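Only one protein chain is missing; all other protein chains are in place.
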Amino acid sequence: MTVLDNKVPDGPIESLWDDHKFSMKLVNPSNKRKFDIIIVGTGLAGASAAATLGELGYRVKVFTFHDSPRRAHSIAAQGGINAAKNYHGDGDSVFRLFYDTVKGGDYRSREANVYRLAQVSNNIIDQCVAQGVPFAREYGGLLDNRSFGGAQVSRTFYARGQTGQQLLLGAYQALARQVKAGTVEVVTNAEMLDVVVVDGRAAGIITRDLVTGEISRHSAHATVLGTGGYSNVFYLSTNAMTCNVTAAWRAHRKGAFFANPAYTQIHPTAIPSSDEFQSKLTLMSESLRNDGRIWVPNDPDETRAAADIPESDRDYYLERRYPSFGNLAPRDISSRAAKIVVDEGKGVGPLKNGVYLDFADAIGRLGRDAVADKYGNLFDMYERITGENPYDVPMRIYPAVHYTMGGLWVDYHLQTTIPGLFAIGEANFSDHGANRLGASALMQGLADGYFVLPHTVGDYLAPQLGQPKVDTSAPEFDAAEEGVRAQIDGFLHTKGTRSVDWFHRELGKIMWDYCGMERSKVGLEKALSEIPALRAEFESDVRVLGAADTLNSSLEKAGRVADFFELGELMCKDALVREESAGGHFRVEHQTDEGEALRDDDNFAHVTAWEWTGTPAEPNEHREALDFTNVKLSTRSYK
Amino acid sequence: MATKVSERGGASAPAKRSPFLVELYRSALGKKYVMAITGIIFMGYVLAHMFGNLKLYQSAAEFNAYAEFLGTILYPIAPDGAVLNVLRVMLLGALILHVTAAFQLTQMNRNARPDSYRSKRDFVAADFAARTMRWTGVIVLLFIGYHLADFTFGWVNPAAEGATLYEKVIASFSNPAIAGFYLVANLALGLHLYHGVWSLFQSMGWNNRRFNHWRRYLAVAFTVVVVGGNLSFPIAVQVGLIS
Partner (left out) sequence: MNLTLRVWRQAGPDAPGRFETYQATDISEHSSFLEMLDNVNEGLIEVGEEPIEFMHDCREGICGTCGIMINGQAHGPAQSTATCQLHMRSFSDGDELVLEPWRASGFPIIKDLVVDRAAFDRIIEEGGYITVDTASAPDANLIPIPKETADFAMDAAACIGCGACVAACPNGAAQLFTAAKIAHLNVLPQGQAERYQRTEGMVDVMEEYFGSCTNMGECEAACPKGISIDFIATMNKDYRKAKSQNRRSS
């Protein structure tokens, strides 16, 4: 076990980033075009980084496995983006946003990164407005805010229920501008299948063209992964169907440490699944909790329709247990509270697998039109999916896997343990600790891409001036390409009996049962024996039809599921060694008498970063100590 | 598929520009302006034409005098028949532009979907008039040719040599086949007008959320007035209302 150096400079936190920007090395404007940078992923982080690096003058090549950069899953974020603008004078500040984020993350994030995030949050809003992002406005023409879980100030900027879409389109359009200017090349339908490391540095990547099957090599002076999170390891999640861990995982296998994989966020407000064949869960924005009240019937055998159940027979359990935050308690807390009442048999709906999110009071107070104005598109979406009209009957919601706080370990420069390989956005682990607050994912993706990475990449590149990038004929590229081809051939030649989806579903069940909202030693150990067995079966019995030289989504998926197997094992391992409960990681052995998460700051105030050893069951554990000098460690209380 | 978008990149010097109207016409949007503006000219024309012809209901003398008058507009400031001929040339020019633009746009649209849907389309918004613009356009064009040969040039008119315009109208419309053809052609004109009148607001960019719903009403009203009037003439002759 080694202790990792996070490269956070010394100094007062308020000026740390500004001072550091001054001390970092710069690449002279006319020299920037001598550097090639590869970016994988075109979500908020990838697209904003690519656009900004292109503007600066670097030669950027950006890869997406979608048919257009605009499809990245950032587009699905509904609720909003936080910033410490304090436009409403309700006492917000950079420090408060920093404080809330560290606290919301259950004191498992790195202070310096979070402070920087809070600082640049304001620049993000400025940047996005200048790009034409149509944020909601008040009648006076100024920007409107809403409140979100885990905060007592109104700091969330939003564009109806489509904030992620609008921010992503802003970044995508900035990217399109650079494409037109000739500084950025976008390669679509290209999936990254390996990172090539030469002399200990990231030298490039191997990609497969998903339409033609062509395998190609790309080299650059620096490589950036903005490839998102791994919630789909659970099979059912709110992520898009193609979201995967492959890029990050293959980097992990090449030497990048993977940090805190067990920290997964279960979002409290998704639509409960309706049957066995469900392919994904749909999120209802957390912003609904601003006006909706969450409750279940007191009686598990309740049969009356929601509207007919009198107040006295209802349990508004969040308002009861957390009077000061009520329905706006943070995500991890709200989710587990829902699980508790559903496990008690008080669930609602045909499968008794949900809780009510009721707008009757809000409609009575604000009027139907005002509610429609705020949430109309979400209500429509709910009705399309369930066939029920939430203006008349309460929504049914249940927690679903939504976001993964873990990811590739990065230092203050967002650089992984492979020099020259950077990770941004959800793909890294850095800013959210053990639990992410609502409306902070968009903030982090854009902070990394627009305002942090462009500086830190320069610091890495500056000393390399005059050095050519590695030639793609290097033996390391040969070996990487061979490995990719061998895996593809392997899948096509296994000729087993079960589909890739079948294995994915089975893996998902194991993960949800033993590494989901609650984890126990017994369960995790069980998972650690079941996953390798299922993986062995996958390797010998998967059926992938078709050919490698054409569009073949089963083949694509086989590679992703193979990586999910290895990741799933690491998640369980990570959850097992973290003998405490923190944020999205809840160990049943570690809870207070009232059933709240019980941290162990003496032994676990650290990041666990795992090193690949070649054997999934035996990763090496490393640690980064977390020092809290600006925020006092305390038990989170939202009561 | 590796789409090398950067190959398109690089800001290039602006190309030499042609005159505004030529530039505009090169684009499909410009051609739509031509369609709309010439359409407005035709709207004015068909409306005036229909109103003028209402004189059929007054008397033969009034009607013939009106026909005479059209030839002597602004006389003696302008030479006899000059204004009418200028109007005719304008209409002909508008017609050529309207048809040419329509033809070119149709070609463009065919190229935009060379491989058509194999299954039957289930249209939601496109009404019969919208989908048949090309066919009603061709019918109206053929009709214009016949109509000119019938009354303007008299080549196919059944009336005797030297007949007045009134007599020519009666002679033509007394024939059920010709009257029937006029009815069919005017129904086609109606469909064409209905979609055209609504559509020109879009093409011209005349757009205001407060008034947009009136565009449909206007299209219906205009079509009903013009086509209603036009249809009444052969019917009136056939039923003996005018003779």
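As written, the chain order gives the labels A and B, with residue 1 at the start of each chain.
Basically, a residue touches a chain if its C-beta (ideal position, glycine included) is under 8 Å from a C-beta of that chain, and two chains touch if they have at least 3 such contacts.
These numbers come from a predicted model, not from an experiment.
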*Of A:Met24, A:Leu143 or A:Val198, which residue touches the hidden chain?*
A:Leu143
*Taking the full complex into account, find the residue in A:Thr52, A:Asn82, A:Ser334 or A:Ser581 that is in contact with the omitted chain.*
A:Thr52
_Among A:Asn31, A:Ser154 or A:Thr282, the residue in touch with the chain that has been omitted_ = A:Thr282
*Determine and list the chain B residues touching the chain excluded from the picture.*
1, 3, 5, 8, 14, 17, 20, 23-24, 27-33, 105, 108-109, 111-126, 130-131, 133, 195, 198-199, 201-207, 209, 212
*With the missing chain put back, which residues of chain A would touch it? List them for me.*
48, 51-52, 55, 66-73, 75-76, 85, 87, 123, 125-132, 134-143, 159-160, 162, 164-166, 169, 172-174, 176-177, 179-180, 186, 188, 211, 238, 240-242, 274-275, 277-280, 282-283, 380-381, 384-385, 387, 450-451, 454, 499, 501-502, 543, 545-546, 550-554
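The definition used in the following text is that only the chains that are shown with their structure count from here on.
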*Rounded to the nearest whole Å, what is the centre-to-centre distance of chain A and chain B, using the mean of the C-alpha atoms as each centre?*
60
